[in-house]
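Note that one protein chain is taken out, while the other chains of the complex remain in position.
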Amino acid sequence: MTKKKNRNVGIVGIGMTEISSHKEDQNQPEMINEAVRAALADAGITLKDIDCVVHGNMELFEMVHQPDLWHMIGTGALGKPEFRITTGGTTGMTLVAASDNLVASGMYDVVMAIGFNKLQEAGSTTGGITNMADALWYRHLQTGALTSTSANLSIEEFGEERARKAAMKHRIMMDKHASLNQRAHRRFGLEYNQMEDLMKNSPQLIGDLRLIHMCSQSDGACVMILASEEKAKRMSKKPVWIRDHIAVHREETASNAYFPLLSETSQRVAARKLFARNGITNPVEYFDVFEMYDPSAWWGIEWLREFFLLEGDEAIKMVENGDWDLDGKVPVNPSGGVTASNPISATAMLKPAEVALQIRRDAGTHQLKREVRHGLASGFGGVMWTELMMLEKDLNWQEV
Amino acid sequence: MKRVAICAVAQHEIKANIWDKRFQDMLLDILEDLQGETGFVFGGENGVKNIVTCSDDFFDARTISDNAVNDVVGAANYRGEQKMAQEGLNGIGYAMSVILSGHDDVIYLAGHCKESLSASRNQIANMAYDPFYCRCLGLDYLNTAGLQARAYMEKTKITQEQLAKVVVRARQWASRNTYANEKTQLNLGDVMYSSVLCDPIRSLHAYPVSDGAVVMLLASEERAFEFTDNPIWITGFGNCMDSYFMGRRDIASSSALKKAAEQAYQMAGIKKPRKSVNLVEAMDCYAYQQPMWLEGLGLCDEGKGGCFIDEHGPAKYNVNLSGGMLAGRPLMIGGLYGVAEAVLQLKGQANEHQAADVNCAVIQSTTGGAGQFQTVVVLER
Partner (left out) sequence: MAKNEPNTQAEELISIQVVNSINYSFPTGPIMGKWFQGLKEKKFYATKCPSCGRTMTPPRGCCALCVVRSEEFVEVGPKGTVENYDIAYYSSPDPLTGKVRATPYAAVFVRMDGSDSDIFTHGIKNEDIPKLKRGVRVRPVWNDLRTGSIEDMLYFEIDA
């Protein structure tokens, strides 16, 4: 049963800072302010037009309590309504979903969502993520977001060689996409003929999860401005419409979440529910682009199967055939994905931001050549929490 | 705009140190109370599918602090959950928007906070300040309140005796509230001559360290009556951010609170709050804040907080019949406990501390040093 959205919401402004590993020339509010100014300029509006600010990050990383209080000198929230919502790694997308709710509700017409992380200030993200684990029984063991459990399962299902090749091919494809994206943090210039070498020589982190497979630790901020349909049409020549979004959480025990004994992955449940309530029966046919939150190449290939509701080796076959490439059936991560850029609390916002840029045809050097009307973005965090969002070029979808 | 209701609330008893339970245990206890009262379930065709939590990573010493309680708030079974990382009253406004947006028609809201976990809540508050300047000066919510109290006292000439009246009254009302923390009765002299905590704030002017949790069920107008015979309507909401640097604002007057209140009253269609409002829950962490926030809410003339107390203004508006923040509430859900009290009052379920004829309640909360961020909610029956 689909609920009727109270009113439509369009993305009218997108701003990002450069994403890099050590932004030593800016402090937190300065970094945020850069993205805020960029988003306002993109939308062609000023702070006066913003009705409400939504802020979020994983505060134990920068060790600032209630950071929105300090950051207001950069967010522009002075004298304005403001919300602070955080959900771990999914925060960036939660901020967009929350802003969508706030605008759709009719309470605010123009909302600015701000996601950022200055991870350089954390020292080590993995150390910070370890804090996520229950202090009593899991913290001493937890290896942060690093795990090879997914690799173990894929290897068991498809065989060592096929699985490892697929994961490495996906990783190299991500790097090739990143190389076209001037804003991406890490661009190694990898080539497919390096596959065998990397499979052997990239240092192992955990089991078959190698350094090359894993996402980076980045600094950066991303800001998105959302407006009601009426204002969006006035403010922007090409507002990108938020059609729907869903969040799917799982149980706290990381061990239980790392592989679903009981039933489906949160990725599959999110896709199944979101597509069903929007009448999407063939997601591979429907979507023109998918910005997936892929913290590692192993999860990347596993989740492609989940998000597109595929079975068996369908998704891996598509990796092998290049169907997820920029000119493939469903281009995945034209931005380079999370293995290229990961300012954690902004990362999940970069996903819908990138999709919106593609829909607007503003992605610059990494703009897809094909027409992009229907976009999909995912967020990941917590213990296998998934967020999924659908974006549209035109306000013409059918209510189911 | 359609309306959103709070169907029911459940509060955990507030204590200085709930050492025998984890958050999960506390939240489970009150979830059962709430389900008992409303009959709501999770999942299925008509059950709760989305949850809003309120907690703070620093107080919990846990990154993604909502993670720890996802199972007991019903989110862990493939449902959605979002955490308000601000004082919980903001969760009311946000949850309301989720329902008004059409995304969901029922929301389970759950807030928790234990100030007792950390060795020092002031140390946590110090971490709210920028690491280069204010933090190094040692600012926290106590000493910034001290600065504000001094400025407020200069401006209003409020006396030590008037401030003491606020505390004495708080304890009197707290003694009638089963959920309240600090019920020890005081006389004026106890307060006036209590040791100085942070000049001019005395130790008995300050809210005691507290642990607690509070949950509620929100629903759209179409569904509220499935869960209760007397839904309480959220008719107004507003929040507002003030300057970070204290030197940039007039700390003796709260412009952020005035703006937040204005938004809330406007949404509620209240043109004359002094006529319409008959119950208030104000987040008075320190005694001076009660009259100050009442000024900001427009219920007392600017600068006249002291006289207001002598003229029994707080009694007239049924202010903090729960004992308020002064009787003890954990910081991150001070406002949410205020909502719980207001809902009980509006439903006529406040037992020994029930006020007569209340139909319009205002709840206020603050986050940050010297009331930097303010939130106001209007509830009506």
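In order of appearance the chains are A and B, and numbering begins at 1 in each one.
One rule holds for everything that comes next: contacts are C-beta pairs under 8 Å (C-beta built on N, C-alpha and C of every residue); 3 or more make two chains touch, one makes a residue touch a chain.
Fair warning: this is a prediction, and the values are worked out from it, not measured in the lab.
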**Prompt:** Considering the complete complex, which visible chains touch the unshown chain?
**Reply:** A, B
**Message:** In the whole complex, not just what's shown, which of A:Asn57, A:Thr75, A:Ser148 or A:Gln358 touches the removed chain?
**Reply:** A:Ser148
**Candidates A:Glu24, A:Glu160, A:Glu230 or A:Glu285 - the one touching the absent chain** = A:Glu24
**Asked** In the full complex, which of B:Val4, B:Ile30, B:Met84 or B:Leu117 touches the chain missing from this view?
**Response** B:Leu117
**Complete:** The listed residue (A:Asp68, A:Glu252 or A:Asp323) that touches the chain absent from the view is A:Glu252
**Prompt:** In the whole complex, what residues of chain A lie against the chain that is missing from view?
**Reply:** 24-26, 30, 63, 123-124, 126-128, 130-131, 135-138, 140-141, 143-144, 146-149, 152-153, 156, 203-207, 211, 251-256, 258-259, 261-262
**Those residues of chain B which, in the complete complex, touch the missing chain** = 18-22, 24-25, 28, 31-32, 42, 58, 61, 70-72, 74, 76-77, 117-120, 123-124, 127, 131-132
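In this text, only the chains that are shown with their structure count from here on.
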**Item:** Residues on chain A engaged by chain B in the complex (per definition of touch)
**Value:** 1, 3-6, 27, 53, 56, 58-61, 63-70, 72-73, 77-88, 94, 97-98, 100-107, 128-129, 131-132, 134-135, 245-252, 264, 266, 269, 381-383
**Request:** Would you mind writing out the residues of chain B in touch with chain A in their complex?
**Result:** 1, 45, 50, 56-58, 61-64, 66-68, 70-71, 75-86, 90, 93-94, 96-105, 124-125, 127-132, 237-245, 255-256, 259-260, 263, 367-369, 372-373
